[in-house]
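The other protein chains are all here in position, but one chain of the complex has been omitted.
This part shows subunit A:
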Amino acid sequence: MSSTNRTVVVTGIGATTPLGGDAASTWEGLVAGRSGVKALEQEWAAEQAVRIAAPVAVEPTEVIPRPQARRLDRSAQFALIAAKEAWADAGYTDKAGEGADVDPNRLGAVIASGIGGVTTLLDQYDVLKEKGVRRVSPHTVPMLMPNGPSANVGLLVGARAGVHTPVSACASGAEAIGYGIEMIRTGRADVVIAGGTEAAIHPLPIAAFGNMMAMSKNNDDPQGASRPYDMARDGFVLGEGAGVIVLESAEHAARRGARVYAEAVGQGISADGHDIVQPEPEGLGISHALQNLLDNTDLNPAEIVHVNAHATSTPAGDVAELKALRKVFGDDTDHFAVSGTKSMTGHLLGGAGGVESVATVLALYHRVAPPTINIDNIDPEAEANADVVRGEARKLPVEGRIAALNDSFGFGGHNVVLAFRTV
């Protein structure tokens, strides 16, 4: 059964995001250029320097029954919602081993988050302090452990080939999908459900990111605050949610007649080796990841027409990424329609790679690149290096094989680039 270079395809997608409770409504919001950012109305927000965020459009407790929801961290709730959608979208109606057309020993789950069950940890610490030891929930450990979302999704689908949680801050979701692709390519699994999730809209992470000067303080204009590539960009806006895809070997998908959205071509990974939080300003680490992607796959730069950029709306990071694309791809960069979808969803941290992989796959499937909103005055360095899709969605070539990249980078200097293409 084992082989080392099998073709991997995407057969299912699911999401719950600031733009919608599923992949379809999220995609609709992205193409329409809608912002999911809002003013934080919670009492605790009043004393924060940052008082905006992008909460999910549909509260998970509206979807998950209460007894189940109360024993899941919010990040696991998002992951389960997105995973259920992706699993059903792939045409699977049951768990592996209970009717679904997949061997549980050949099914994996790889769901990641950047921070894990941070709200559970902090809420239960409040319980400990205010109500005492006895009242701390016995569900605290399985709720806060960073592998909780992955383990819960694994249980949902009946995955026994391996359940993994790569953690690399804001690259986590992309690294999870890359890991899933490799599990199939190398023959460890035939099907992997993979993605990212994050739920960190809580006073402590917001205070901490705010004090790092990493977040936008544009409290007066929530919907205009996330503005990648704009001269006035002043940091990211925290978003929450999850994006999950079903990866499958091409032969497994063909055998059961599954609909194929796109091929998951592969990944390129590197580390900056530069600073714990600052991006390397010339994008050298990112270039290295892009070069690894080209070296490790049969991706043809001439076929790349779209990049879902990392583009968090921070002064340094946005441009470094575009310089790296130009450095590696040269004139081919001219035919990349570059989209910064965090302008609409905010930055979902470890969930970003999941949601943006869903967006990238749908961009290829529908042959449309979503816009980057809020660019009033484009940074000349961005304009010089890339063709940024501004204002409105743009049609991609209607014919021929096309490919797209999804970039994700994380604090710690982690760089992950995923490539997808039409089939």
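Assume a residue touches a chain if its C-beta (ideal position, glycine included) is under 8 Å from a C-beta of that chain, and two chains touch if they have at least 3 such contacts; residues count from 1.
Just so we're on the same page, contacts and distances are computed from a predicted model.
Per its UniProt record, the hidden chain corresponds to "Acyl carrier protein" from the list "ABC transporter ATP-binding protein", "Glycosyl transferase", "FeS cluster assembly protein SufD" or "Acyl carrier protein". When you scan A:H139, A:R160, A:R188 or A:K217 for touch with the missing chain, the hit is A:H139. In the full complex, subunit A makes contact with the omitted chain through residues 65-68, 70-71, 134-135, 137-139, 142.
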